[in-house]
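Here the complex is missing a single protein chain, while all its other protein chains stay put.
On to chain A.
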Amino acid sequence: MSTINNEKTTVDPGTKTPAPRHAVRGGGRRRWLGLLLAVVALLVLASVPLWLSPYPVTMLSRILAFALLVVSVDLLTGYTGLPTLGQVAYFGAGAYAAGLTGIYLTTNAFVQMVVGTLVAAALALVTGIVAVRTKGFVFLMVTLAITELAHKQAEAMALTGGSNGLSGIPGISILPGGEPIALVGYLYWWVLFVFALGVALSVILVRSPMGRSMRGIRDGEERMRAIGRRTFMVKLVAFTFAGSLAGMAGTAWTAQARFVSPGDMAFALAAIALLSVVFGGAGTIWGPIVAAAIVILIRDEIGAIADGRGGMILGFVFVLAVFLLPRGIAGLSRRRAAAVGPTPIAGEGDEL
């Protein structure tokens, strides 16, 4: 070692591909610009109740809760290479837990959020022990089975209101012992707070050493094992975190809807959440959030105008997106596209 340091080898591997200035990840200027854009977006979102009528504000609340669910799908699908249909199970678990807490324990929004997130985390941890031992298509099927089991369980249980759903959930309150919030704008601000908290935690995760390991597993799990990493633990932590995030999104959903139905943890929702990740750009945070907004707008608003054909229009949009935006909406950012190239959804296989 000392020999090497003293002799200071200069190895130039004769590259003919100079580093493009834009193709650099984690540049300081880019990071600050991203942070600035996020703050501006947050301020604009926060101001919405001041200049929009209650109906679009309620719709935006739904979009934010769904977008957080989509981010949780992206953490597994886009960042860890584990395409999943199981996040709605934890979303529903969080939603039901928050609703039941509201009915039987307290209307305090913070308590409901914590309880819903912890219930989803516990469920994700237990199911994750089995699920993360698989990969690729098998993982997709295992997570679909988790969703179906959770859905059927919610329909069968009296505690969750069976197939009628859980109704009679009181409005949330912010201060301990405070009055329930009645104004749409205040509810929206709570949902925005939960959304911002969830997204911030996700960004911190993907930029941490844990996030590096998740991307390493996506690129090649065997390679990660060959450098001595315990990939099972990394995948289990990622799965549990993503489940918690979906549960957190579920609590935000309950706070604005005050009703939870078994349909909130059904295959249809799981499918559009996964497609939103592909549409938005797997392996980015902002792309799937934008895609989630477009998906909800088409399904609920344009679909209502087009005689309930929202699902059909959504299908066309997804097909067009596959051909026109192979890297998703996030691929429209030239910098990102040049830096990353197509983001693999699943790992490259078992090769070292």
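List of remarks:
Simple rule for what comes next: a contact is a pair of C-beta atoms (placed from the backbone, for glycine too) under 8 Å apart; a residue touches a chain by one contact, two chains touch by 3 or more; residues count from 1.
Throughout what follows, contacts and distances are computed from a predicted model.
You can't see one chain of this complex, but its UniProt record names it "Amino acid/amide ABC transporter ATP-binding protein 2, HAAT family", from the set "Exporter of polyketide antibiotics", "SigE family RNA polymerase sigma factor", "Amino acid/amide ABC transporter ATP-binding protein 2, HAAT family" or "Putative protease". The residue touching the chain not shown here, chosen from A:G216, A:G280 or A:G328, is A:G216. Residue positions on chain A in contact with the hidden chain: 1, 3-5, 7-17, 19-20, 23-27, 209, 212-213, 215-216, 218-220, 222-230, 283, 339-341, 343-344, 351-352, in rising order.
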